[in-house]
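Shown below is the structure under consideration.
With one protein chain removed, the remaining protein chains of the complex are shown where they sit.
As written, the chains take the letters A and B, and residue 1 is the first residue of each chain.
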Amino acid sequence: MFKPLALGIAISAAAMAFATPTLADYPERNIQGTIQWGAGGATDNVARSLTPHVEEILDTTVVLTNRPGGTGVIGMNHVMRQRPDGYNLLYGAENPQLYQLMGLADFSYDDMHTVNIIGQGLVVIAAPADSPYDSFKDVLEAAKENPGTLRMGGTGAGGLPSTVHAMVNAVDELDVRTVTFGGDGPGITALLGGHIDFMPLSLAAAKEQILGGQLKGLAVLTQNELESLPGVPPITDALPDIGSFLPWGPFWGVFAHEDTPDDIKATLEGAYEQAVNNEEFQDFLRNFGAEPLNLNGDEAQQYLDNWQSVTAWSMYEAGAVETSPEKLGIPRP
Amino acid sequence: MSKKPERLQAGERAFDWLLLLFSGAVFYQAYQITGFSSINSAGAFPIGLSLIMIASSIAVLVNHRRKEKPNTRGPLDELTSFLRQHFPINVLVFCALAVAYLAAIQPFSFFVSTFAFLALTFIYLRQGKIVSSLIISAVAIAVIYVLFTLVFRVYLP
């Protein structure tokens, strides 16, 4: 018990040495921003595009650090262990909402304060350009004719493809071989070489390949066709029942320690709301294949709860996880 | 290539037996992952690798038979000769200071503990020269601060 105490003393001494600790002055030093995923990934790109606008508004420097590993557990665990003074923020993706279900960790975003849900990524199911399948319906039919032979690209348990697979299996049947890659990039490379037959991908990663004609879009995971991706049908054309799970997609958000003082929470929420609204950033998000959300407070909580309930139950019903969401107190959608 | 068989080092037999033991522990841990459930599972490769470790450490032990025993009397003498050879007082003190340094970083902040570590080891290894040791430590700290904190914006604990 000596370590935390000594740490506390050291930090408070340092804080006192820096300036008089009146909360109204927040922020009076650099803020540490922890990115849950590695450099160059989607979360990293979003965080690094948004942060300069926040720095301008708060008139401070946000030092961004990537702490990847363990599906983001490492980065989130780090921020939760820091002092709740508003000087440590987490830039995270959707994964923590599934930690308890998958037994990765015993916390989720419910254990942090949501500063902002920045936006939501769109999802597309893609196949090589010379694929015999022209729509997701063809894939479903082919998979039923020869169960367990089509090769679907995945990114591991809890990844986006596995969740989409679970959603499909919750309303229909899709029996395929899953080939796991290190992420969307390696998966797209395998698609281009024809080493797998199809793969659910984030639109951000696959958009250029589809528009350039190197990949074929089979379906977008939305209710309607997208303006930015004409000619690719919505998945509800092939599977009307999946509509109850939509809209769904990976999201990115900014989070602070739960016990952060209320006025600091308010300052942060205001600053991030303004920054996400910045036109330059909005353009970036759209070009990136994502939908801006800019949610905080109750709206953000509602979004997080809904996302968790839809995803957890579809995975459970498809048999992708053994723990019942009910046991974790996740209500049915 | 000399015909004379090589002599085993002091402690070599004990170390190689430890490696075999360690390989066994790794195998046990690997088996815990998924058992022998499938040739394509999370545990398949770890089990394979741990079997290779066991096999190769046995091969190392078998090779001992071709070598001469170390020139020591009994295990205790072998241990002391091993320590004398590879763990002279310098290595032990440095090792202890390094461990203390790492343990101190989080409670006492990086810069304070680094300064203390550098100053102490300099003074110990150079047997005195206190003033110049302190100055060099301070310069090193300053360089690290400028390079890492200011230029590369690495947040040091």
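The rule is short, and it goes like this: a contact is a pair of C-beta atoms (placed from the backbone, for glycine too) under 8 Å apart; a residue touches a chain by one contact, two chains touch by 3 or more.
Throughout what follows, contacts and distances are computed from a predicted model.
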item	value
Protein name as given in UniProt for the chain not displayed, "Integral membrane protein", "Cysteine-rich domain-containing protein", "Transporter" or "Phosphate transport system permease protein PstA"	"Transporter"
Listed residues A:Leu211, A:Ala266 or A:Leu328, member touching the removed chain	A:Leu211
On chain B, residues whose C-beta touches the chain left out of the figure	9, 11-12, 15-16, 19, 23, 26, 29-30, 33-34, 38-46, 49-50, 52-53, 56-57, 59-60, 63, 86, 88, 90-91, 94-95, 98-99, 101-102, 105-106, 110, 114, 117-118, 121-122, 125-126, 136, 140, 144, 147-148, 152-157
Touching residues on chain A - with respect to the absent chain	34, 38-41, 44-45, 48-49, 51-52, 64-71, 73-74, 77-78, 102, 104-105, 148-149, 151, 156-158, 177-182, 185-186, 188-190, 192-193, 195-196, 204, 207-209, 211-214, 283-284, 287-288
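Just so it is clear, only the chains that are shown with their structure count from here on.
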item	value
Chain A and chain B, separation of their C-alpha mean positions in angstrom	40
Touching residues (chain side chain A, partner chain B) in the complex	2-3, 6-7, 10, 14, 32, 63, 65
Partner chain A, residues of chain B touching it in the complex	106-109, 153, 155
